[in-house]
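And then subunit A:
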Amino acid sequence: TPAAAAELFPQVPAAAPGTECLAPPGEMRRTHMDRLTHRRTEAVRAGIRQPAESLTRCLSCHAVTDTHGQVVTAEDPRHFCRECHDFAAVTVDCFSCHASRPEDAPR
Partner candidate 1 sequence: MARGPALTPPPLSDRPEIEPPPLAPGAMAHSKPYVAQPAHNEALGYPGERVDDWQAKAIQALGELVDSSRALKVYLDSCVKCGSCADKCHYFLGTGDPNNMPVARQDLVRRVYRRHFTPAGKLAPGLVGAADLTEGLLEEWYSYFHQCSQCRRCSVFCPYGIDTAEISMAAREVMDRIGLGQKYCNEILGKVHKVGNNLGLPEPALADTLEGLEEDIEEETGQAVKLPLDVAGADVLLITPSADFFAEPHVDGLIGYAKVFHQLGLSWTLSSHASEAANFAMFIGSRDQMAKVAQRIHQAARDLGVKRLVFGECGHAWRVAYSFLTKLAGPWDFLDPRWPVPQHILEVTNAAIETGGIRLDPEGNAGKVVTFHDSCNVARASRMGEGPGGQFTLPRAVIQASVPRFVDMADGTIHDRTFCCGGGGGLLTDDLMELRMKGALPRVNALNHVVETQGVTHMAAICAICKTQFAKVLPLYGLDMEMVQSVHGLVSQAIRLGAAPD
Partner candidate 2 sequence: MFAPGPVFAVLYYATALILVGGLGARLLGWGRTPVPLPIPTTPAPMTRGGVVLRMAREVTLFESLWRSQKALWLFAMLFHVGLLLVSLRHLRYLLPEGTLGPLWELVVLVQPFGIYGGMAMAVGLLGLLGRRLMLPRVKAISRGSDFLMLGLLIAIGASGLAMKFAVHTDIVAVKAFFLGLVTFDWQPLPADPLLLGHLLLVALLMAVFPFSKLLHAPGVFFSPGRNQVDRRAFPAAQGRG
C-alpha cells in the first residue's frame, strides 16, 4: 500500500531546483562513492581542486531544510546522505570530520 510504502522506501530529498547533478541519478547512485574518494585523493594529495565537484558543493545543492528553515546536519536522519545510507545500512565516517552542511547555511 502507498502508506506503507512511504515508510519502507527512502524518501530521497529533492536537490536545489533547476540544477543538474554531475551525472544522471541512476549513475550517481552507482558511482558517487568512487567519485568522492577519487576527488578527495586528488584534492588532498595532489592539491587538485575542483570546486564544482567538491563535497561542500554536493552539500549545498543537496541541502535539506527542516520545518524552521534550518539546514539539517548529518545527525538528522533527514540529511540527504542519511536517507539512502540508513536505508541501505551503509556507514560512512565523512561527517565525523567534514561539516555536513555548507558553511553559509543559516543556523
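If you want to know what made the cut, all candidates are chains of the complex that A comes from, given by their letters.
Basically, a residue touches a chain if its C-beta (ideal position, glycine included) is under 8 Å from a C-beta of that chain, and two chains touch if they have at least 3 such contacts; residues count from 1.
Only a predicted model underlies this, so the values are computations on that prediction, with no experimental measurement involved.
*Asks:* So which of these touches subunit A in the complex, 1 or 2?
*Replies:* 2
*Asks:* For the complex, give me every residue of subunit A touching candidate 2.
*Replies:* Within the complex, subunit A contacts candidate 2 at residues 1, 4-5, 7-10, 26, 29-31, 33-34, 84, 86-91.
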